[in-house]
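What follows is one structure encoded as structure tokens, with my remarks underneath.
Here the complex is missing one protein chain, while the rest keep their positions.
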Amino acid sequence: MSELVKLGLKEASEKIKNKEISSVELTSALLERIDARNENINAYVEVVHDKALEMAEASDKRIKDGNARLMEGVPLGIKDLFCTAGVPTTACSNILKGFTPAYESTVTKNLWKTGAVMLGKTNLDQFAMGSSNETSAFGTVKNPWDEERTPGGSSGGSAAAVADYMCLGATGTDTGGSIRQPAAFSGIVGLKPTYGRCSRWGIVAFASSLDQAGPMARSVEDAALMFRGMSGYDPLDTTSADMPIESFDENLDDLSLKGLKIGLPKEYFVDGMDEDIKKVTYDAVARFKAEGAEIVEISLPHTKYAVPAYYIVAPAEAASNLARYDGMRYGQRVEGENLDDTYTKTRTAGFGDEVKRRIMIGNYTLSSGYYDAYYSKAQKVRALIADDFKKAFAKVDVILTPTAPTPAFKTGEKVSDPIQMYLNDIFTVATSLAGLPGISVPSGMVNGMPVGVQFIGKAFDEKHLLKVAFAHERMTGFKPLDVK
Amino acid sequence: MSIDLKTVEKLSKLSRLSFDDTEKQKIADELTKILDFVSQLQEVNTDGVEPMASTVGADVTPERDDETHMEHEREALLSNAPASEMGFYVVPRVVE
Partner (left out) sequence: MDPRYEMVIGLEVHAQVNVKSKLFSASPTDFGAEPNTQANEIDMGMPGVLPVLNRDVVDAAIKLGLGIKARINRTSVFSRKNYFYPDLPKGYQISQFDLPIVEHGTLTIDLDDGSSRDIGVTRIHIEEDAGKSVHDFGDEKHSHVDLNRAGVPLVEIVSEPDMRTAEEAGAYMKKMRAIVRFIDVCDGNMEQGSMRCDANVSVRLKGVETLGTRCEIKNLNSIRNVMRAIDFEANRQIAIIEHGGEVEQQTRLWDAAKSETRAMRSKEDAHDYRYFPDPDLLPLKLTEERIEAAKAAMPELPDEMKERFIKEYTLSAYDASVLTLSRAGAHYFEALVDGKRDAKKCVNWMTVELFGALNKEGLDIHDSPISPDHLGELVDLIEDATISGKIAKTVFEEMWTSGKAPKTIVEEKGLVQITDSSMLEGIVDKLIEGNPENSELFRSGNDRILGWFVGQVMKETQGKANPQMVNEILRGRLRP
């Protein structure tokens, strides 16, 4: 294994710019790593060797010509939920097998414009519905820290690829925790930005009012740089926010922790919570306290209702968003005896169980007679949840919580019980419902597995949030996966 | 709220999904559990609360100018079709 693969994203970007290494060298090293490891880990579902090298060569030429851009020559993995022009995009569902979009998602387009290089498409829970990458039509992904365990989901392939040095960073998407939970399970950093920071154009939709793309990398600084490259207002997504792109990766170390008000929501620390998770989180609190931060107990009274509200809103939107997969215009078609039979056979064969389950729930809660009791009610509760945060942020600068209720669990352990699986999102969904930014950062080890904590910030306050996460990273001294 | 097999059948029709009898029972049980779980929401007092319709970024939909633009050739899009002919998508017969 070439030691190049262990370079941080920002570090590599600087070395390429300074011509200490070339993008082709780095890209080749990563492709070799992928070729050696992917068969086992299954982080990538598509590796684009030729395209990656072409892009790397183009970057090296720009470096030579003195036209380097923000992330010139930096190789990335792309979650296979992002449409990539000319490269198959499947959402890891059989129903989309064979689909090659003619168009590019705005997030990936932005990344290519900064000079980044695409290595391939990473595995995920089918249509991003899952918390363990077990619903993928391409098979499960192994957690590089312990191959019997899941890397989390839905961005499990991206998390494993980053943790196992198969890329310097990867894109993820987060609807209820799909960036943060796998980041925590895989010992990496994952940022779910404020809803609207990253354009949703060209990202296969799961739940439109919640979906948000974000970076996954091995350090806060790397995630910050990547975030800078992928975010920004997009006129093609009218829910994207017209906010300036900041230099998120700069001056991360200039935050004084003295007087920083960190909120601990009492509803997140309840009896029966995992003792190890509690300890890791309180250790983080102690470190902040030691450097002068002020710890404030806050209340987010509607926390308990976040998961139920989420499991109404998300499946309802998904049921409608996934109606377009009907075998008529793209993807797989299974011929039936007539039109309706073809629809039914196509969708029954094409979707996995979890996707079907959510479509059924969504169509139930949207059905005539139930709309007010479920969807409308959930959207009201959502407003109350958002309001809880608003009130809390009047008192504190940032909120600290565990990211996930447990460390990475074993593959197959929870797959049979949907509600157990849904409860994985208990610490992440409220943030999603409120549209706020959340970042998961490694915070320690429990029985050989990494554990993360989550910092939640005010809307569009990612710069500050990243600085807090950066301070946490410095104090924690977390060691990434050690490979030879 | 208990979901019976008839409801599962209605929903599966609405969803254009089919299940065999064992699956139907399993789905009925799962949906019942899930709906029980989400029914906790009914205990929240939401009187006078507007359903969340806006995002943190904006509360008004932006509008675009009435300008035309075609980026892709038809074939680039149509080539994904399971069946096409003479520029049309070919689909199972549609009855009125």
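Each chain carries a letter (A and B) given by its place in the written order, and its residues are counted from 1.
Keep in mind that, in the parts below, a contact is a pair of C-beta atoms (placed from the backbone, for glycine too) under 8 Å apart; a residue touches a chain by one contact, two chains touch by 3 or more.
Quick caveat, the model's predicted, so the values are computed rather than measured.
Within the full complex, the residue among A:52, A:204, A:400 or A:433 touching the omitted chain is A:204. Listed residues A:7, A:34, A:76 or A:96: the one in touch with the omitted chain is A:96.
Looking at B:20, B:43 or B:65, the residue that reaches the missing chain in the full complex is B:65.
On the side of subunit B, touch with the chain left out of the figure occurs at residues 13-14, 16, 53-55, 58-72, 74, 77-78, 80, 83, 85-96. Taking the complete complex into account, residues 82-83, 89, 91, 96, 99, 101-103, 105, 200-205, 207-209, 235-239, 316-317, 319-320, 322-324, 326, 328-330, 339-340, 343, 363, 366-368, 371, 375 of subunit A touch the chain not shown.
Everything below uses one rule, namely that only the chains that are shown with their structure count from here on.
With centres defined as mean CA coordinates, subunit B is found 23 Å away from subunit A. Those residues of subunit A that touch subunit B in the shared complex are 98-100, 102-103, 194-196, 209, 235, 238-243, 302, 304-305, 308-309, 311-312, 319, 326-333, 335-336, 338-345, 347-348, 351, 356-357, 359-361, 363-364, 367, 373-374, 376-384, 386, 418-419, 422, 433-436, 459-460. For subunit B in complex with subunit A, the residues that touch the partner chain are 3, 7-8, 11-12, 14-19, 27, 30-31, 33-35, 37-42, 44, 46, 49-53, 55-58, 61-62, 64, 71-72, 76-77, 79-83, 89, 91-95.
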